[in-house]
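With one protein chain removed, the remaining protein chains of the complex are shown where they sit.
Chains: A, B and C, in written order; residue numbering restarts at 1 for each.
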Amino acid sequence: MISFASDYIAGAHPQVLKRLVETNLEPLPGYGEDVWCAGAKEKIRAACGCAGAQVEFLTGGTQTNQIVISTLLREHEGVIAARTGHVNTHEAGAIEYTGHKVLELPQREGKLDAAEVDGYIRDFYADENHEHMVFPGMVYISHPTEYGTLYSKAELEALSRVCRARKIPLFLDGARLGYGLMSRDTDVTLADIAALCDVFYIGGTKVGALCGEAVVFTGRNRPPHFTNAVKKRGALLAKGRLLGVQFDALFTDGLYFELSRHAIEMAEQLKAILHEKGVEFYLESPTNQQFVILEDSRVEELRKQVSFGFWEKYGPDRTVVRFATGWSTTQEELEFLRSVL
Amino acid sequence: MISFASDYIAGAHPQVLKRLVETNLEPLPGYGEDVWCAGAKEKIRAACGCAGAQVEFLTGGTQTNQIVISTLLREHEGVIAARTGHVNTHEAGAIEYTGHKVLELPQREGKLDAAEVDGYIRDFYADENHEHMVFPGMVYISHPTEYGTLYSKAELEALSRVCRARKIPLFLDGARLGYGLMSRDTDVTLADIAALCDVFYIGGTKVGALCGEAVVFTGRNRPPHFTNAVKKRGALLAKGRLLGVQFDALFTDGLYFELSRHAIEMAEQLKAILHEKGVEFYLESPTNQQFVILEDSRVEELRKQVSFGFWEKYGPDRTVVRFATGWSTTQEELEFLRSVL
Amino acid sequence: MISFASDYIAGAHPQVLKRLVETNLEPLPGYGEDVWCAGAKEKIRAACGCAGAQVEFLTGGTQTNQIVISTLLREHEGVIAARTGHVNTHEAGAIEYTGHKVLELPQREGKLDAAEVDGYIRDFYADENHEHMVFPGMVYISHPTEYGTLYSKAELEALSRVCRARKIPLFLDGARLGYGLMSRDTDVTLADIAALCDVFYIGGTKVGALCGEAVVFTGRNRPPHFTNAVKKRGALLAKGRLLGVQFDALFTDGLYFELSRHAIEMAEQLKAILHEKGVEFYLESPTNQQFVILEDSRVEELRKQVSFGFWEKYGPDRTVVRFATGWSTTQEELEFLRSVL
Partner (left out) sequence: MISFASDYIAGAHPQVLKRLVETNLEPLPGYGEDVWCAGAKEKIRAACGCAGAQVEFLTGGTQTNQIVISTLLREHEGVIAARTGHVNTHEAGAIEYTGHKVLELPQREGKLDAAEVDGYIRDFYADENHEHMVFPGMVYISHPTEYGTLYSKAELEALSRVCRARKIPLFLDGARLGYGLMSRDTDVTLADIAALCDVFYIGGTKVGALCGEAVVFTGRNRPPHFTNAVKKRGALLAKGRLLGVQFDALFTDGLYFELSRHAIEMAEQLKAILHEKGVEFYLESPTNQQFVILEDSRVEELRKQVSFGFWEKYGPDRTVVRFATGWSTTQEELEFLRSVL
């Protein structure tokens, strides 16, 4: 069946898989100590324009959020996130599992506001009993957000200023980073992110890899004994090459950006088709995820021919659903969708 | 200095201390296996009108919230609480320390609304991805709330109905329970609470004891190996008698209710004095805590003669402050306050 | 360089990789809900001769130990393991990270003794203060062990009897299970393991997969909300297909057993070469890992041409080193080793 259900419906981009096949028989040391990991890290540093960056590979998004947050926070600290942030809503309490609170702030289109973050921290320290409270120790944002929206460069700069003034790290969840960078409506580059964030990750799982996320610590701030922390959380791969080879492929000849651009091109066509068919948008995003409102009867009908994602109920008879494109979305699939919508 | 700073400014009610002195030399087994613990449990069961209740003694409020919540929740569950709930704001992340999320809901005057709780749970199960989320596994309320307000019997009944329909326990934090029960504006009795809640505690620390909270499991639902769980959390007292003797004294001849009633009588006089002096109320509560708004200059002046609690800033030049009465508050102290306000 | 450093030096067995390539473009649901996971589970149930088994796929060995142990133990329980057990020594405290103690018992050649386990549990319950202690709640064994040794069927039966009499699960870590099953010196079959253990896993990472372990709950004892528990620990793969496709390949036409048998054949030849060269064995195992004692000078010399593993110092001038074979070990590599030893 044709699927717009998510950006992780297919395996890996063929070029990524090809590299796994080509390197398969090389005997390599385990646990990420191999040459492919080293090479991929170098290529990522170059792509970020951040020669001093420390890069680490992990397997999935929730795992990465859990490990980055729990290793960078000190014990008395929690992480500020939008109420709709992935870490706050759809990770089964993975942050709290490590003993840390997610400090919810209001959101607009999935985004945090720098002034609001600053106000929250100021009020926190104004409270005479703040030693009885959870200290704000990090700011978590996602880019694209859970709604596919993007921070502008000015918004990121404002958040970065607040974080640096308050001396707490700014962490950007880039599970879908490629789609943000290749959006037609962004003024934010990878180098900007490396310059403005203290730590972020470049999503592989949702952008062409079988699995894998590349964490970038931009300020020599990788936690000490990071490998031990990863192992302790059950997340250290014996065959670290699986991640190194894939990221090496993604960051060779700009593949990561190219396949992200393809998904964006497909998303723009998707939006045009949805408009053409008079479908009401819940949120028209500048990236690869589009949220529209459908009558429940239409949802039921359409599901027989096309896969897409349930988001939430919208009144008694309608539902918000999500259509996502990805590197594997084809022109033919869009035409099919047009024909059945 | 005269103090209205809190309801834990003095030691224990003299009658409580007297019992500690009288029983001091009795050789008793440790860890709560003594006759005074047994006797106090029996008296509490009687006071609750709940012969089958299981009673356990713990040392302090945050500890009690942490232990009750973390032993009753299953691993995939979190606890619903008002945004202003003590467990959500002023316990340094003690719940998250045990690996569980506090699921924030909006509050009015510190209270949760049964319909909103029900809606939250319904929406949770409607989400197709709810296995990726934290399950609502308990409802936490405080009575009196952090603002000194009280649930009506009808409100408690509504919450209880929701919880029982959804098969999750209703937990009432009664750190200041006596002041709620003795309020002039309540229709809720201790027996009502025992009938409507699945677990609650009767606060000792803030109601006349040196320390101690009596947890009441009302439905044979004390977690198995509870002593082990308490020990594992570092909370098992070697001399459990310290808690048993105090609660025995508090529940002999109605002392707990009598000293609570005294604090309420003092609070009513306090409110009258504040009104008489034209002080603006932030929240005039039916219990022993009153929240008023003072000019910052007045705060500074008054602090030289009287202790009271800072609550939060209220605009640029004013502050919300808290005055609390307790079992040890005297007529003379109120007269003094009147003379300097 | 020729490497006998471990059994995870190469990528995946070519047949496994081929299946990943062939299925790569199929649009599939995420999180293990795909047809390949379903098919692989069915094939594993068949191979185990256990139609009612519940099979789950995880990514790596430490992760699997951590998740199985922490989801099956109750809060007051710990896991019994040999002092040399992987969970006790080389997993960075991953079990303790989940709040559970590893209860060390003595070992012989990496193995636990059933009578000793039974005695430990008996003594535990004889202690009048056992509610102050960590309850024995599971027995963990590895097969092959960390030393490459194997339990006999009689030994496994004895452990199983103790566990069932004591009503605690027996958990077998099969990170290298294939090499145990294909050993020339074993009377234990996969069906025996499924019959005698309550939960075990079939290692993929060290036996031909890029990553992946298949957990088998043999008695309808998969913990409730297991997906939520996996997500909460950061271990749920978005593209669960990565595991399903690989295990489908491994359990098609007996590939898992065939490649294990090859590694054993290579190991037998390796042992012969080591004997022929007069190398002293520290422990001559019936599986794919061999432990020998070399002069430090010889270690240094040999390392220039061959990779192998450091195990531990053995007196001032000698070292225990490990040679491991795997599915990718070739006749030519053995000949080369013979030539340089």
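In this section, a residue touches a chain if its C-beta (ideal position, glycine included) is under 8 Å from a C-beta of that chain, and two chains touch if they have at least 3 such contacts.
Nothing here was measured: the structure is a model prediction, and the numbers come from that model.
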item: Chain not shown: contacting residue from B:K232, B:K271 or B:R322; value: B:K232
item: Omitted-chain contact residue, chosen from C:M1, C:A51 or C:A126; value: C:A126
item: Residue of B:T62, B:S183 or B:T218 in touch with the missing chain, whole complex considered; value: B:T62
item: Missing-partner contacts on chain B, residue numbers; value: 1-3, 5-6, 8-12, 14, 17, 20-21, 23-30, 59-67, 91-94, 97, 205-206, 210-211, 228-229, 231-239, 241-242, 307, 328
item: Interface residues of chain C (partner: the chain not displayed); value: 76, 78, 89-93, 96-102, 104, 123, 126-129, 131-134, 310, 312-313
item: On chain A, residues whose C-beta touches the chain left out of the figure; value: 71, 74-76, 99, 131-132, 135, 224-225, 227-229, 231-232, 236
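Everything below uses one rule, namely that only the chains that are shown with their structure count from here on.
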item: Chain closest to the middle, measuring from C-alpha centroids that were averaged per chain; value: A
item: Busiest interface, counted in C-beta pairs; value: A-C
item: Centre-of-Cα separation between chain B and chain A, whole angstrom; value: 41
item: Approximate Å spacing (C-alpha centroids) for the pair chain A, chain C; value: 33
item: Shared interface positions of chain B, touching two or more other chains; value: 76, 99, 131-132
